[in-house]
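Here is the structure we will look at.
Just one protein chain is left out here, and the rest sit where they should.
Each chain gets a letter, A and B, in the order it is written, and its residues are counted from 1.
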Amino acid sequence: MAIEINRREFLKLGAAAAATAAVCPHLAGAMELKLGGNDFHQLRTFNPRKRKPYLCTLCPWFDGGFTYAEGGKIKKAEGNPNHVATRGKFCSKGLASFFSASDPDRILTPLKRVGARGAGKWQEIGWDEAIAEVAGKVAAALDGPGADTVCLNEGAFKRGAMSRFMDTIGSSSVLYSRLPSIGNAAKQEAQRQMLGVDFALPDLEHTSYLLNFGANIFETAPPLAQRLSDAVVENRMKMVTFDVRMSNTAGRSDEWIPVFPGSDGIVALSMANVIMQKGLADEEFIDNWTNYSSSDLAEHLAQFSPQMAEEASGVKAETIERIAVEFASARPATVFSHNGVSFHRGGRDAEMACILLAVVTGNIDNRGGYCLPRHFDIGAPQPAPESVAKGVRLNHAFPFEVKIGTREVKVLFNHMSNPAYSSPAASMWREVLKDERLIPFLVEFGPFMSETADLADLILPDVVAVEREDLASSPTALLPWASMSKPFIKPPGEAQDVRTTLQKIVAVIDADGSRKMKQYWDFASPAEWVKREVEATPELKDGYKKLKSKGVYPNYGKIDSTGRKILSKGSPVVAPYRTFEKSGFPTPSGKIEIAAGGEKTVVLPSWSGHPRLSTIKPGEFVLSTYKVAYQSLSRTSNLKYLAELWHANPLWINKEVAHELGIADGALVRVTSDVGYLVTRAWLTNGIHPQVVGISTSVGRTAYGRVARADADERFPFAREELEDQDVEHNLWWQDSGTNPNDIIPIAIDPSSGIQAWNDTVVTVTPAVLGDEYGQIQVDNSKHLAIYKELQDQV
Amino acid sequence: MEESVVISNAFHHVAWGTPISIYFWLVGASAGSFVISSFGWVFGIKRYKPLALVASIQAIVMLLIVPILLIWDLGQPWRFFYLMLPAFWHNTAPMAWGALLILSYPVSMFIYTYFVIKNNQRWAKVLGIIAIILALSTHWYTGVVMELNPGRYMNHTALAPLLFLTGAFISGIGLLILVLWIMNMFVAPEKRIEWKLIEEMAQYMMIGIVFDMFLLFLEFMQTFYGAESTFIGHEIVLMELFRFPYLWLETVIGLVIPLLILVSPLKRFRWGVVTASFLVAVGVYGMRIWWVMGGQYMQSFY
Partner (left out) sequence: MSETSSGKNSIHPIHPHRRTYGLQTPATKGVPGTKRYAMAIDLRKCIGCMSCVVACKSEFGVPLGVWRTWVKVADKGKYPTTRRVFMPRLCNHCDNPICVRNCPTQATYKHKDGFVLQRYNRCIGCRTCVVACPYNARHLVPEKRTDMNLPTLVVDKCTFCIHRVKKGLVPSCVQACVGGARIFGDLNDPDSEVAKLVAKEPVTVLKPELGTSPSVFYVGADWEIMDEPQSYKNRTAQIRAEFNDFKRNHPGDAFADVVEGESTMYWVGKNMGDFLASIPHKASGVIGNLKRLIFG
């Protein structure tokens, strides 16, 4: 749903705006060193290294960069300096991502299970045998119980070959562990309803005030983070963060406001109320560009008083008022919100409330405001099969549906997702995946032995990101871009691109062509697939060559010596703003839809507390889980430099509260939810709300390999001698590898968006009892099931 | 009150550990016993002449272990001779001087011992003077090596060489007394060293102990009274992690108890003197431990 933007227009506008802009002061003077784009051997020879475009697929930001190789080996990855969004910067994960190519624990030949599921006994088999087996099972399902019994659990950020395969065989059973796009389901839902777009981009580079609700920008959104960090110094921007704990973002904000979980919605609404009441709102904008009048809106918002917000959130009414006034008086100002707000029941409504703040102050798609996303929709190679699965279905309910028999499964494919670790009720997933009666055939398409792959019947090794031909676009800059990945190296062993694997499977299923499937899989190589994607994307039509050589298209210009501005002919390239003035908003009314629904049943932004959270007793806590800067759920687990930085996830607990409970720093504690408990260590901190405890995700591995499990001796039976890393073998120094919180997090679904309400889990924290061991997890899956059934009854 | 916690897990290694601390101890004890050896031949205190051979052999043996220890502790042991290559020589590095000292001191000691055996007073005296200067320098330099690291707060004190020398003196004597006591049990009665002489040495040792305690007190004053860096070093590193070597081993076992023995009537018993000597020798090792590792330990988190 990207806005249609013509590149010409962009460049023209940019040049015009630049003519008035002052020439960047850093341009004159010193011979500065170049910011990147080349690489040299580090010792003696200083030989230059070869370079190819690379696209990091570890997170949905899809940053474009380069890989450098020497002697047939990739030596380094880094951001592309002339990329409008990346500006040469990769985060730590992206920088380390190329190491997965030489991960000695990766899977390099098709593996077939021998022995019981999950017993870890495997046999290497040939591709032909593996493909014949999969094709046979799929064909049997197609001829028997129907295409829908072939299911796909998909975790890729881009809709790609796997869903095309499902469309080819006509199965609608596609489940996603994450959105096949940027953002999360609740935010997307809120954006769509109000602005008609999937995502929004705060123009952090130019803003003077950021109101941030539950987004850990510095750790999870590097392309935004680099702009935010510039604004802090260049614009003397003020930054206020509402978060339940002190993330890096909160800790570096001018103000961190600890907020009671799930109460951001009411805080935002009351702020909007204050802004309207004090006459600080941009009434003209509201009247012209929304489907609700400013006077009506003021009236509607009047019910959300700062006092009411104080009661729910614990944030003082004066603070709320003060920040609301500051925010509304700052021009330009912007707001951002993410999982902290969305991952609750009512997440979508809370997101809408946050967006409303940008709307009432008129900070929509203006310089320094809350901008509409600009990116290209990458087309599917033509001819493409008709899409069978409509919309996006998140996968949380899947194991329960299978367990209680509402969903029949003959074959389950898993791709770029790791539900046995990263989904709620992960222990339930494992129970179901282990059960051969429920899931007769489980195929993993992936390069790593994940917790899920560990339970598969067949593992078909995929290539890793640096070995993949790829194309993507993501709304991370105010000028749209697309990036390409051109691999240097052939994957080691017999690993093969999933597109090739699927092509071969289709060729067997439709051997005689009677099923009319082969036509959709008629491409010579993954490189050609990408070429056809470019052809199917109108904006990129004449960009294939540039993409291949420069890695990014369009090329708006070159980066300046400060690394902050992209210059074209010596002047900074500036993005166009207020694009809606020309074409309106892509909503049914063409305006921002504050009021949803028909004339009669108007639904306005509102808030209702979560009954369980608002009634928690002393001694109970809300468990908050979060991501850290140097790990990406399961994709970075076995990368040594990242694991060295982050391998343990002790329980964050407020210092004073812990003292009251008699919990000392470092003491073993039991964290008990409705379904079971885990044992971990307490980390006493001043950086968390007293009624919240926090456990990070991404560690606590039972699979993946030596680094992930912090056990250098635990060798994978098929580990490749040529990929062995002596460094890991001899120098791995940490022992603590954390605990996974997801087993004790029961399913909880926000009805309006379908998103998992990750942060609604109520737990108790007690000192560990005799016999408890660090890392121990004890869960009763029948309780998980009971909670699911209860949830269903409510719907 | 403001609170602050450091939460990064990038740690640093302690570069010098046990081998270095043992080496410091050995060099010291060697120098100490050599001083006694020189009493007779260099300073002309005749009654010490019978001791000289034993003492210098002891000094030589201890010093022979040193290069082995040091060389094996190098990252690149086979490059140890780089220290002596003129093209590599670096006159501002205490270590470079130390290498020369460690080599030349045993050589001079060998020759001195040869003349002692040959009963050549003239040359024994000349070599003895050279050797004693080298002995003292060798141990002085170990103090300097630690002292000239302004970043290691706890070692960066001008007292360091003196502390080392005093420690050397007392541990050398202590060890020598032990050796003589054992030797006396096995040799013919006429060859035994007179106990009176040993008692006299114990008196020197006592003086050394008192002086060492005085230095330690000065050091304590400086760390305790002085800047935050040294104060925390003392409070937390020495009194917590290194409490055993610092407080118990060095101060109590190595100084206080021997001193009490030596000032009390216990000194009249042979076992009293022997025990005191043993405790002193061991106690000085305690100092070498905290001195080498304690100062670096604080930096592990920096």
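Keep in mind that, in the parts below, a contact is a pair of C-beta atoms (placed from the backbone, for glycine too) under 8 Å apart; a residue touches a chain by one contact, two chains touch by 3 or more.
Note that the structure is predicted; figures quoted are calculated from it, not measured.
In the complete complex, the residue from A:172, A:235 or A:561 that touches the missing chain is A:561. Counting over the whole complex, chain B has residues 1-22, 72-80, 82-83, 85, 87-90, 92-96, 98-99, 145-146, 148-153, 228-229, 231-233, 236-237, 240-242, 244-245, 249, 289, 293, 296-302 touching the chain that is not drawn.
Listed here are the chain A residues that touch the chain not shown: 26, 28-36, 38, 40-44, 46, 48, 75-79, 88-92, 95-96, 98-99, 218-219, 222, 225-226, 228-230, 232-233, 246, 248-252, 256-258, 561-564, 629-630, 640-642, 644-645, 648, 650, 654-656, 664-667, 681, 683-688, 690, 725-736.
The criterion applied here is as follows: only the chains that are shown with their structure count from here on.
Averaged C-alpha coordinates put the centre of chain A at 62 Å from the centre of chain B.
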